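Of the protein chains in this complex, one is absent; all others appear in place.
Moving on, here comes chain A:
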Amino acid sequence: MTPNQTDRIATQVINFLVLIVVLILFFLLGDIILSGFPHISWHFLTSPSSSFSAGGGIRDQLFNSLYLLVLTLIISFPLALGSAIYLSEYAGNNWRTGLIRTAIEVLSSLPSVVVGLFGYLLFVIEFHMGFSILSGAIALTFFNLPLLVRSIEGSLHAVPDSQREAGISLGLSNWRTIRGIILPAALPGILTGIILSAGRVFGEAAALIYTAGQSAPILNYSNWNPTDSSSFLNPMRPAETLAVHIWKVNTEGVTPDAVSISAGASAVLIIVILLFNFGARAIGNHMYKKMTGGK
């Protein structure tokens, strides 16, 4: 065979493999969205779920998912940022950083059920936090942390060393260089990482069943007092998220329209996650253009 022929065959095989992946993805997404879309309506998105009768919506679950996401990010982002800066800018390559990296690696490969049960035993039971958004947010932080640390560290690492040298050579301190030059340059990558990890958090169910709980008490959206138990902002209330709702409707749902609720909720979940992904791409591109481009 001539090099030309081998090359052609290799290209065709690779194209074929890619095609399979793309087909699987489109089939999945298409199926979920097409079968769920007809069930999505304004009413579906804005009314509370009902346990027995038909016609329930997903308002509270949708809100819970978003609120949980925000809380998780508030907890995990500062931790992740600090660790990533330490790993990429301060720590050298020694046994200590090796240990930290391994720990992060292990953390990211823990099965979510295990994390959920751990969170249940430690936070829900031991710390008396009960089934609560906070317990759920902490459990989700366990997942989110390794993802975020790695993506932020990667973004920091992608800023060329010459930028650090430039800062140092102007008499700037290490920290000033990192804060004023390296972090802004890494910002598009960091934001992309946050949004992508948000997608993952948004869809998580197993870790939440035993931490944030499976009940959706009626929420009062006009009560802005986070310490009040009926307030939608109360982080100590149990909160069923969208993903958990889908799981629950499918396993023990007794409403006559369980199938269509599950289909509609799945479609909403997928659409939100897709939006996160496109959003990540758009923001990353926009910021990159803003920093490098003409204007």
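FYI, a residue touches a chain if its C-beta (ideal position, glycine included) is under 8 Å from a C-beta of that chain, and two chains touch if they have at least 3 such contacts; residues count from 1.
In the analysis below, contacts and distances are computed from a predicted model.
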item: Listed names "NADPH-dependent 2,4-dienoyl-CoA reductase, sulfur reductase", "Phosphate ABC transporter ATP-binding protein", "Aspartyl/glutamyl-tRNA(Asn/Gln) amidotransferase subunit B" or "Methylmalonyl Co-A mutase-associated GTPase MeaB", matching UniProt entry of the absent chain; value: "Phosphate ABC transporter ATP-binding protein"
item: Contact residue for the chain not shown (choose from A:Ser162, A:Ser222 or A:Thr251); value: A:Ser162
item: Touching residue (missing chain; options A:Ala91, A:Leu107, A:Leu122 or A:Ala185); value: A:Ala185
item: Footprint left on chain A by the chain that the document does not show; value: 160, 162-163, 165-173, 176, 180-181, 184-185, 290-295
